[in-house]
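For this view, one protein chain was removed and the others were kept in their places.
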Amino acid sequence: MMSRSLLILFGVLAWIGMLVLNCFATELGLQPEGPEAIRSSVAPTVALLESRGSITDRRLEWPTWEQWWSLILLRDYNTRVVVLGVTLLGAAAGMVGSFTLLRKRALMGDALSHATLPGIGFAFLLANQLGWDAKSLPLLLFGATVTGLIGLGVVLVIRHSTRLKEDTALGAVLSVFFGGGVALLSVIQQMDGHAAGLESFIYGKTASMGIRDVQLIAVAAMVCILVSFLLFKELKLLCFDGQFASSRGFPAIRLDIVLMGLVVTVCIVGLQAVGLILVIALLIIPAAAARFWTEKMWVMFLISGCIGAAGGMVGAGMSAVFARLPSGAMIVLVCTVFFLLSMVFGTSRGILVRWLQRTQLHRSIDRQHLLRAAFELVEPKRATPGAEKESVRQDGHREQVTVSMQALLGKRSWSSWRLNRAIDRAARDSLLYRDGDGISLTARGVIEAARLTRQHRLWEIFLIAHADFAPSQVDRQADAIEHVLEPELIRELVSLLDQQDIIVPASPHPVEELKS
Amino acid sequence: MVTNAIPLSIDDLTVAYHRKPVIWDVSLDLPAGSLVGVVGPNGAGKSTLLKAVMDLIPRASGRIKVFGESYADNRGRVGYVPQRESVDWDFPVDALDVVTMGLYREIGWCFPVRKKHRQAAMEALRRVGMADLANRQISQLSGGQQQRTFLARALVQDADLYLMDEPFAAVDASTERAIVDVLRDMRARGKTAVVIHHDLQTVAEYFDYVVLLNMRVVAHGFVKDVFTPENLQKTYGGRLTLLDEVTEAMRHQRRKL
Partner (left out) sequence: MIFAISWNWSLDGWIVLAGILAAVSAALLGNFLVLRRMSMLGDAISHSVLPGLAAAFFISGTRNSFPMFIGAVVVGVLTAYLTQWIRGMGKVDEGASMGVVFTSLFALGLVLIVQGADRVDLDPGCVLYGAIEQTPLDQVRLGGFGVPRAVVTLGIVTAINTLFVLLFYKELKLSSFDPALSTSSGLNAGLMHYLLMTLVAITAVASFESVGNILVVAMLVVPPASAYMLTDRLPVMIGLSVALATLAAVLGHLGAMVVPAWFGFESTTTAGMMAVASGLIMLLALAFAPRHGIVVKWCNQQWLAISILCDDIVALLYRREERQLPCVVFENELCRELQASRWSIYFSLVWLQQRGETTDANQRIALTEKGRDRARNLVRSHRLWENYLASQTLVDGNRLHGLAERFEHFTGRELREQLDKEMDAPSHDPHGSVIPVEKREEGA
């Protein structure tokens, strides 16, 4: 099992490495031709791609097959790099998001991402004043990080030192900082309209991402993914039981800071791709979707990364091909579709699976009721110690008694439709067969019915006699009550039942306690 | 590692929440290789005492020594079994995973969990009678089974001092018996266990040494000497209203002269 995990780990890292390499292809000399060489061969696609994903774009054309094909093969260097960069971002966000989901801090990233806006504005203004390149991405992102962290700090201070609760602190920081950012942006707009580029941070605009920007995203995403892998078990412990982690010497506060640092990184680099309003979606949706597929955290972590990556890839791709589909929105919508599919079809906690389990449970209960009812209608009327065992032993020769539908219907409050369905299913399993207007238990059916009745009666008397601690011990799915309770207890229960003249069918298992 | 050092030595410990002293001036030395019960009314600070020993909450004053050294230096020799309510049982882990968490410190930062660790965890689960439930997701375990999982998590560390917060709370009789068996086994191996307990009827049966706590230590010593009606009256009797009053005043900073 260990080697399997290693294999998966290796595979994932290799795939990620390949993506990253691709983003740095020109630097590494792997990409012989620059963008220009391809341009002439796929001119229509490029023309479309050049104006892709813009919010104010007004053309709508269904792409030709040629364009679909070139997208799927990621022939165009620009597209390829952007899509791959966004895929990496999605993977990183999915993985980090699985921790924040389990830590129940899903919305903290929301406040953080909204708080980045004033930082972007300040960075721009400052750079302008100092005569630097005000639109350089690292600079703007640095400003974003600073105010994002300040916002986070304010949330923590408010939560810790005042009577305001966490959700209030988040809402306040989110709206105030964002309002400030908007005010700044409007001021910047008056400076010969440069702010158009800055608005892309709000909605995301992959079209404005250059190669350098994607490389930044790729590197940051790699770092996040690596840290998540390395610190997986520590973060898992932190999310599950922070106090135990502290008692073992794992500094809970510092680990929390590391986790928040990962969230900050994902938010900041996601600003370009998805925009600050929706970057929180990447942190929440893939992780929430992954939860439906498994009960093991390691698997959930990996699936979450995959869903995030897939969402990024498909969403960015669609946004590239269709004009007038904002990239951020498309990525989020694709992830949402995955979420809905997971919620319904997830193998571990999905609605469908739970419904199936419930149905199965009802069916098994119905069968038990049916068999028990049938047995109770045919069993010998009086309890004498030997008689019942004898009749079972002579099973094969016992007169097959037919039980009528009427009698069965009367035994429990069930509809005839339900009863008939149960009978049909039991007949398919050769436990009984229809006989005229009623049913007749087969040999196998008699044994099974006897077992169920014994089970039921012993459990009943157990629950009554030992009500104080019974419920936690009752495992009614157990094959035999003997597997759950101790021999002395069984003996006691059987004798209790004997005292009340209730027949206890013999146990199907040779068990010692009946002797002595 | 057998040592004659005192497993837990507390000196002049005072802990305050929001400026209100919750426990104060606790001083005791526990004898090695014994089962220690800590009893007292609700809100008497029993959990606070354990958490203060483990540096989980800050102390206003006092010194704590575990086997002669500070807790931080001797962490590996202390096992902790917290209350069941302290975690979200819907977490995607199974019982084996939870027990393995007790070994994370040994495994070290960033290294993965290996087969031998999982085997050690299985062994611990076997000791508490949960071997066949190892792969069950924890929300599908009953209360008693969850408690046993926590116990196994502490056992797997093979510590010398165990701190347990209400392990017998709301568990069924067979789990209670299992836990007592484990405790007695520990004692036979020379380990010490400090257990917060709520059921006065069973104190004499389960424990050798008892600490009666109600914000301060009313009495501590061997059960036969100290577990007397008089001491119980002092602990549970509620005649501490004056202390309560002054601590409330301190909390609200109401000064009167």
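The letters A and B name the chains in turn, as written, and every chain counts its residues from 1.
Following the convention adopted for this analysis, a contact is a pair of C-beta atoms (placed from the backbone, for glycine too) under 8 Å apart; a residue touches a chain by one contact, two chains touch by 3 or more.
Nothing here was measured: the structure is a model prediction, and the numbers come from that model.
Novice: Which of these touches the unseen chain: A:G242, A:G312 or A:G328?
Specialist: Considering the complete complex, A:G328 is the one touching the chain left out.
Novice: Consider the whole complex, including the chain that is not shown, and state which of A:F339, A:F375 or A:F462 touches that chain.
Specialist: From the options A:F339, A:F375 or A:F462, the contact with the absent chain belongs to A:F339.
Novice: Can you say which of A:V82, A:V96 or A:I158 touches the chain missing from this structure?
Specialist: A:I158
Novice: Of the residues B:D12, B:D185, B:D199 or B:E230, which one touches the chain left out of the display?
Specialist: In the full complex, the listed residue that touches the missing chain is B:D12.
Novice: Among A:Y77, A:F99, A:F124 or A:Y203, which residue is in touch with the absent chain?
Specialist: Answer from the full complex: A:Y203 touches the omitted chain.
Novice: One chain is left out of this view; which of A:L107, A:V146, A:V299 or A:M405 touches it in the full complex?
Specialist: A:L107
Novice: Quickly run down the residues of chain A that touch the omitted chain.
Specialist: Residues of chain A in contact with the hidden chain: 55-58, 60, 101, 104-107, 110, 158, 161-165, 167-168, 170-172, 174-184, 186-187, 190-191, 199, 202-203, 277-278, 280-281, 284-285, 287-288, 291-292, 324-326, 328-330, 332-333, 336, 339, 343, 349, 351.
Novice: Provide the residue numbers of chain B that touch the chain removed from this figure.
Specialist: 12, 24-25, 27, 90, 216-220, 234, 239-240, 242, 245-246, 249-250, 253-257
The criterion applied here is as follows: only the chains that are shown with their structure count from here on.
Novice: Taking each chain's centre as the mean position of its Cα atoms, how many Å separate chain A from chain B?
Specialist: Here the centre of chain B sits 35 Å away from the centre of chain A.
Novice: Residue numbers of chain A touching chain B in their complex, please.
Specialist: Touching chain B from chain A are residues 1-2, 5, 102, 104, 230-234, 236-237, 239-241, 243-244, 246-250, 291, 294-297, 300, 468-470, 472-473.
Novice: Chain A touches which residues of chain B in the complex?
Specialist: 51, 54-56, 72, 75, 78, 80, 82, 86-88, 91-94, 97-98, 101-102, 104-105, 107, 109-110, 112-115, 137, 142-144, 153, 171-175
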